[in-house]
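Take a look at the structure set out below.
Yeah, one chain of the complex is gone here, protein chain that is, but the others are all in their spots.
Then we have chain A:
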Amino acid sequence: MELESLNPQQLGIVKEQLDEEVEGLTNSFANLRHAVTKYKASKIALENIDQREILVPLTASLYVPGRIINPNQFMVEIGTGYYVEKTRAQSSEFCTRKMNMLMENMDKISKMINQKKRYLDLVQEIMRKKIQEFQASQR
């Protein structure tokens, strides 16, 4: 894009657009990181389950003593409202795969954010130059 040919106002618009994009991307990044943490916690929970007696949460504030029927059988949410029965190994592997996919996306997004930030710096530099030129031409 021919940044040099734009006047300061147009550059201002470009800068605002870039600012919004960076903010949006940073939000997505934070959401992805949040999701990765959740899958990590799920994996840890999977590994610690065995046939012991546990307090089963029936609601957020109601717990009842009980026992896990089959410590090798779990149901994993693979999409919104879709649940699949898996063994412990399969569920753990599913969580790992999901985490890796999310971390890949996080990398991509952080690269994009850096790129946009560099672009933003460039735009600001050119804006400064243009304003200085304009002020110099006024004198």
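In this section, contacts are C-beta pairs under 8 Å (C-beta built on N, C-alpha and C of every residue); 3 or more make two chains touch, one makes a residue touch a chain; residues count from 1.
Assume contacts and distances are computed from a predicted model.
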| Under which of the names "ATP synthase subunit epsilon, mitochondrial", "Prefoldin subunit 3", "glycerophosphodiester phosphodiesterase" or "Sorting nexin-30" is the non-displayed chain listed in UniProt? | "Prefoldin subunit 3"
| Which one, A:R33, A:R67 or A:K111, makes contact with the chain that was left out? | A:R67
| task | Specify the residue from the set A:L6, A:V76 or A:M112 that touches the hidden chain. | result | A:V76
| field | Hidden partner chain, touching residue among A:I13, A:A30 or A:V56 | value | A:V56
| Missing-chain contacts mapped onto chain A | 38-39, 41-42, 45-46, 49, 54-70, 73-77, 83, 91, 95
